[in-house]
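In this view, the complex is presented without one of its protein chains, the others remaining in place.
By written order: A and B. Residues from 1 in each chain.
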Amino acid sequence: MAAPTPTPPTSPARRLLGLGPVTPGSAVWYYRRNWLGMVAACIVGAFVIAAIFAPWLTPYAEQGRGVPDLPQRLKGPNGSHWMGTDELGRDVLARVLFGARTALLVAIGVVVLAVVVGVLVGAIAGYFGGWVDEILMRITDTFLAFPPLLLAVIVAAALGASLQNTIVAIAVSWWPWYARQIRAQVLSLRERSYVKAVQAIGVPSHKIIRQHIIPNAMAPVWVQATADLGASILTAAGLSFVGLGPRPPTPDWGVMIADGRQFVLSGQWWIAVFAGAAITILALAFNLCGDVIRDVADPKTRGDQ
Amino acid sequence: MGGAGMTPPLVKVEDLHVTFQTPLGVVRAVRGISLDIAEGEILGVVGESGCGKSVAFRSLVGLTPPSALVEGSLFFEGKTMRFDGELRAEASMIYQNPGAALNPVFTIGQQLELVAGTNDRAELAELLDQVGLPEPDRSLDAYPHEFSGGMRQRAVIAFALAQSPKLLIADEPTTALDVTTQAQILDLLLEIRDRTALTVVLVSHDLEVIRRVCDRIAVLYAGNVVEVGAASAILQEPQHPYTRALLASTPRPENLGRKLASIPGMVPDGREPIVGCSFAPRCPQAVDECRVEGPEHRSVESSITPGVSHTAACVLVGGSP
Partner (left out) sequence: MRYLLRRAGTSLVVILGVVTITFVVSRVVPSDPASLYAGPRARPAQVEQVRQDLKLDDPVLTQYVSYLGDLTRGDLGISFATRRPILGDLRSFLPATLELALLATALSMAIGIPLGVLASSRRGKPKDSVVRLFAVTSVSVPVFWSALILQLFFASKLGWLPLSGRTSSNVEFGEPTGFFVIDSILSGSPSNVWDVVRHLALPVTVMAAYPTGLTVRLIRGSMLEVLGEPYIEAARVGQIPERTILYQLALKNALAPALTILGLTFAYSVSSAFLVEAVFNWPGLGKYLTDAIVRVDFPVITAATLVITVIYVVVNLALDLVHAKIDPRVELS
């Protein structure tokens, strides 16, 4: 019989954040035991670092921001341009590094915006119930009736193509998912005795929702939101690909694939291929993290590898 | 040694251990149960929740999660059996929650067909009739959600009997039912035993249920048998301090007007090793010896059922180990 698993020592990072050792059996503890989840988390970390330090990681920072270098156009991967250059002679690696900024900004922007709207609508509908609930949920269901990407397309088309509008357009098609999730949580929380107790002593509704309902209903929403970061990257890339994303010279992976597409069949594959690989790897890493987080958050599945 | 008589036991369990590998360490749910089950008897298995009674008997038919390690020996009619479900050929089970034990999207008839291995409607209806389901032919086309709790448990019993088992393991079969239905289901079990000489293990935390139908009783504590013997002997002359405490904490006519005793303390944590007698920390009569060495089973000569084996694992019990 094996002895109880010893507690691992506190990592320097956790000490820096003022956190104690990881409690065995907690969600974080389970996450750290999943090697695939750890690899994925490292990849996400690498992209975050690449995004933050992009100007220092490449000698072609100006090109990364969009300055052309026409004499160098469409050079294949070589010693000075590891991923080659694009149709304006810009270093593809630099564009990919700066593109990580756009991608992460959009991914986080979409999720945060959608969560904020969804949580407001869902919490109000769930807490008040009755006709308020009825009307809000009818509206939510109507938004859910659109295929998600298409709703984002018409909103982006109506607003005009830009980075902010991409975020708004995708968030418009996403908030209903969070609204439904939070409403279900609130419906069960509303019946808890501590909520009944603060209601009985006359605490106003907006305070109860803010202080007692939302904080307790958020955990599953954050789990879902993390799992959705990958999908957010993919949706944004799709919009960029059809021309509803950020305008040039903003570095963006979806735009790079769209622009590089015309050169792929004539042999200059590197622009589209490297940009697409960046999207795939980051989306995959986010999705893997999301999967593991979802598993460890649910006691029924937390032991799964 | 056989239980109720001279015939060799139908089932013999020796030194059964069930341990769970969890990330928080090893949990020992069953710690060395040895038990004989005689053919045709109804054996009651009683104990507090968490004492391992369900785990132990589910492990006999291979119903343990993948993280569980089952060790020990199992004999059926003298033949060695594995714990991977080999016994399923001879044994059936009925469950605590009959609603959950029925597949919601198939009719009773469709499910019964699969376990009975026949699609003859008359035969299937006959199986339902035997467990006292009204309108057996129409019940075949019903979905489980159209049944009441008692009817569902009857259907589950019909499924169990459809495999013509020699042993029926009933895991808390009446816990989820109301009192009237409980009595009906227990009567049905008795009737089936009388008609078919089926051997039944009735696992329950409820002494009333056990008292009503059982021939013999095994009392479990912390994953082990602490006392086993004829039902009347155990109920009237309990030997083990734990059995006494358990009886004293059950509402009975003779306890009327008296305050019900509760047993102080808690069942030991399955993760902690046990030194000495597992009940010693909660036992009012514990002596120093109890905390050092685990007691052997000692036989008791019962005045009520002379000649029937009755043993208890306690140093205070007279008689030879």
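Simple rule for what comes next: a residue touches a chain if its C-beta (ideal position, glycine included) is under 8 Å from a C-beta of that chain, and two chains touch if they have at least 3 such contacts.
From a predicted model like this one, the values you see are computed outputs, not experimental measurements.
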Interface partners of the hidden chain - shown chains only, full complex considered: A, B
Touch criterion as defined above, residue of A:102, A:232 or A:287 at the omitted chain: A:287
Chain not shown: contacting residue from B:21, B:34, B:97 or B:250: B:97
Touch with the omitted chain, as defined above, among A:120, A:149 or A:218: A:149
Residue ranges of chain B at the interface with the undisplayed chain: 61-63, 66, 85, 88-89, 91-93, 95, 97, 100-106, 114-115, 143, 145, 156, 159-160, 162-163
Chain A, residues in touch with the chain not shown (by the definition above): 36, 138-139, 141-143, 145-151, 153-155, 157-159, 230-231, 234, 237-238, 241-244, 254, 257, 261, 264-265, 269, 272-273, 276, 279-280, 283-284, 286-288, 291, 300-301, 303-305
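To be clear about the criterion, only the chains that are shown with their structure count from here on.
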Separation of mean Cα positions, chain B and chain A [Å, integer]: 52
